[in-house]
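First the structure, which I've put down as structure tokens, then a few questions once you've had a look.
Complex shown without one protein chain; remaining protein chains in place.
To keep things simple, chains are lettered A, B and C as they appear, and every chain counts its residues starting from 1.
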Amino acid sequence: MVHRFTPDRYHNTIGAHTPALTIADGDTVVTTCVDAWGQDARGERVTRGPNPMTGPFFVQGAQPGDVLAVQLERITPNRAWGWVRTPLAFNTVEPDFARQLPEREQAIGKWTIDLAAGTATLQSPTTRLGKLALPLAPMIGCFGVAPGGGEAISTATSGSHGGNMDYNGFVAGVTVYFPVFVEGALFHIGDGHALQGDGEISGTGVEIAIEVQFTVRVLKHKAIGWPRGENADFIFAVGNARPLDQALQHATTEMARWLRDDYGLDAHETGILMGQAAKYDLGNFFDPAYTMVCKLPKRILPTRA
Amino acid sequence: MVHRFTPDRYHNTIGAHTPALTIADGDTVVTTCVDAWGQDARGERVTRGPNPMTGPFFVQGAQPGDVLAVQLERITPNRAWGWVRTPLAFNTVEPDFARQLPEREQAIGKWTIDLAAGTATLQSPTTRLGKLALPLAPMIGCFGVAPGGGEAISTATSGSHGGNMDYNGFVAGVTVYFPVFVEGALFHIGDGHALQGDGEISGTGVEIAIEVQFTVRVLKHKAIGWPRGENADFIFAVGNARPLDQALQHATTEMARWLRDDYGLDAHETGILMGQAAKYDLGNFFDPAYTMVCKLPKRILPTRA
Amino acid sequence: MVHRFTPDRYHNTIGAHTPALTIADGDTVVTTCVDAWGQDARGERVTRGPNPMTGPFFVQGAQPGDVLAVQLERITPNRAWGWVRTPLAFNTVEPDFARQLPEREQAIGKWTIDLAAGTATLQSPTTRLGKLALPLAPMIGCFGVAPGGGEAISTATSGSHGGNMDYNGFVAGVTVYFPVFVEGALFHIGDGHALQGDGEISGTGVEIAIEVQFTVRVLKHKAIGWPRGENADFIFAVGNARPLDQALQHATTEMARWLRDDYGLDAHETGILMGQAAKYDLGNFFDPAYTMVCKLPKRILPTRA
Partner (left out) sequence: MVHRFTPDRYHNTIGAHTPALTIADGDTVVTTCVDAWGQDARGERVTRGPNPMTGPFFVQGAQPGDVLAVQLERITPNRAWGWVRTPLAFNTVEPDFARQLPEREQAIGKWTIDLAAGTATLQSPTTRLGKLALPLAPMIGCFGVAPGGGEAISTATSGSHGGNMDYNGFVAGVTVYFPVFVEGALFHIGDGHALQGDGEISGTGVEIAIEVQFTVRVLKHKAIGWPRGENADFIFAVGNARPLDQALQHATTEMARWLRDDYGLDAHETGILMGQAAKYDLGNFFDPAYTMVCKLPKRILPTRA
């Protein structure tokens, strides 16, 4: 079943909020998300930041100890412009260099979104960057499921429940797996970016309002420790923590568990495969928790155990 | 001029050692490097680890405050096999998971190097990995110039002088730029890998002896803070430190300085460009200092100032 | 006014829960807290861990932007025994050493609490530690106020709202200052320790149920960034974060702001005073966020500006 859902309120935490919509295992949702600052398709500020979430969606049959698979089928900017912050965030550079940076301002850089051309173009032709045009690569900055233990976690940060991971690999065509902590999983989604460099090191991607389509599935009795995902070419595991070292440790460990549990690899086989074939991508390096992603090419994976 | 140099001794630190060969600005060197454990092309252990260095090469005209450009022209395994360590290194996973890993052993995994086929193939067909064959991507694990202040730094670690960075982007076709700290720069090179995953998370690549060809140039009066490099598509800056956060800060800052000094970008322009287009690669995440690389595609760079 | 409050439910998060009791500025509360695992004065497990909180207490007149001062007047173990975990927590030692530690077990070490003698004595005389007796130094492991933005934060961790800081300086005689984020402040308290080494490096103090007496005051329009405190000899500022470096940066910065705002010191005076006279104490080094405390002796402070 396909649900067309129009949100009328938003959340700035991911938690056990009253469900906005109840859906079944296998259902598809088409909905909209405002941008990180609460601006909608028309550019009107309808709620406050950071990262207002559409949802949560209660998925029938999802129980703690299950996994919620979310297939991202379409992420479409629904506004003709996006905005970015400048300059680099102070925590992304050496302390001495941070002292030389100007104050950070909001929305200083506007970009024109051209869906037909598939580009975002900087609207400040007077800079030395000229008419900088980058290919659209629409992604989800912040999404996840309600954490356990009664927590409600700010959408400015991330954890094992997902959250503000700002990984530019969260694009259409990807399936993301979240551990389920509460009945119904309570899936939240928002914070669309038309495109974004690794790390979100200026504190934003090209921030946009979006229309998004996704399909959920419940995988019963399949405990995982951190968000996982896959696209056509890779499987990947996500770690969220500070320092970045710890995020990397979580991602590496989650991938090693995956190889052990689903592919039957022992510790030596895992070390051989990951040591020579693992790739890492950087997600958010701006917010209270940083994000690191560990990937393996599908073509070199052994058959599942 | 092309020098064919056969080393007869090696160094386990990068420092102001007696030059092995004096070369001129613009000269090319063809030489060999033993593997990380001191084994040569024949598999004989001719010196001790870690990462014995060939050199140092004294480059005439290089003075503190200059830059040494090293163009990697060819990196060829000169032995039909390489070795890897297993399992994952204990510092690359969660502390609890590290407790479940077996002890680490040397050379447990041997790989066959097939130059004609362009592959490295695991010699342990009884594992669940089967006849795992990965494409050769020969790289330099450890190289750099003598640090300043009289330091001699172990080849097990890295710093602003280069060292054991284990970045799988250091392949033939890349030009690397090192800051010069002492007269003659004193360039060291070694630690060849037939291929390696990101992070060297099992503590090794596929460790090989190599023949290497490189050409040096001295760029006068061009102070840089950290190693930089470029290939056909990207410019990149390297940071080496612990935690990984700090390595990333160094790499980001060095790239921002590059954009400021050579491309004339102000802090807002730099933030816009890097925020939306920077990519990060992970080098070593095993040794005392970790390595992070910040890259920008050449096609989006403005013209040089 | 003195309130004698008997809790009948507990919270495992610090958040905007329904107030358990409304009190006025200047009121005193005498209440009880169960231990970290939910065991009460009789040793019965009446709720679940981690760190069940008594409260929250709604303090009339407290508004966001104010400070809540909590004077800890008495912390009395109300049970004749406490428990500890052994061995050292895996994240407090080198990864290689963690591999040599046994599995962690709960309550393996029981201690006898003797209020008259003022000691806690290990009940395992067969160990090589013999009849180890340490002086009682009852402290609060976890307390704080509801965070802003609708967050509910697990009592396993800490932040600018306080939380599980496990600082053995939080003893009777100390006044603690919390920033107020929500109306009424919503003060939570629990997790008593009969005594504890620095860092809570085995994951527990000597865990006890307690009776506690405290008095609250509202300081209007006095924004602070992190918990502060004072005792007879010192003023101190608390930072909570990972890595420990960041916790230390928060504590140092908060103390520097204090000297600037209340004592009128400029940056040079602050650097001179803190550089030569600051002391640091280690709070929690076990949980998701670590705690560092920056102290200055009162006797060297200039008069308030």
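In this section, a contact is a pair of C-beta atoms (placed from the backbone, for glycine too) under 8 Å apart; a residue touches a chain by one contact, two chains touch by 3 or more.
Just so we're clear, the structure is a prediction, and the values are computed from it rather than from any experiment.
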item	value
Residue in contact with the excluded chain [from C:Gly26, C:Gly43, C:Gly118 or C:Gly271]	C:Gly271
Interface with the unshown chain - residue positions in chain B	11-13, 15, 149-154, 241-243, 246
Those residues of chain A which, in the complete complex, touch the missing chain	90-91, 95-96, 98-99, 101, 243
Those residues of chain C which, in the complete complex, touch the missing chain	84-88, 91-94, 97, 100-102, 108-109, 120, 122, 124, 127-130, 132, 134, 195-206, 242-245, 248-250, 252-253, 256-257, 263-282, 285, 290, 300, 302, 305
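Operating definition for what follows: only the chains that are shown with their structure count from here on.
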item	value
Per-chain CA centroid nearest to the all-protein CA mean	A
Relative to chain C, chain with the most remote C-alpha centre	B
Centre-of-Cα separation between chain B and chain A, whole angstrom	32
Intercentroid distance (Cα basis), chain C paired with chain B, Å	47
Geometric centre distance via CA averages, chain C-chain A, whole Å	34
Of all residues in chain C, the ones touching two or more other chains	243
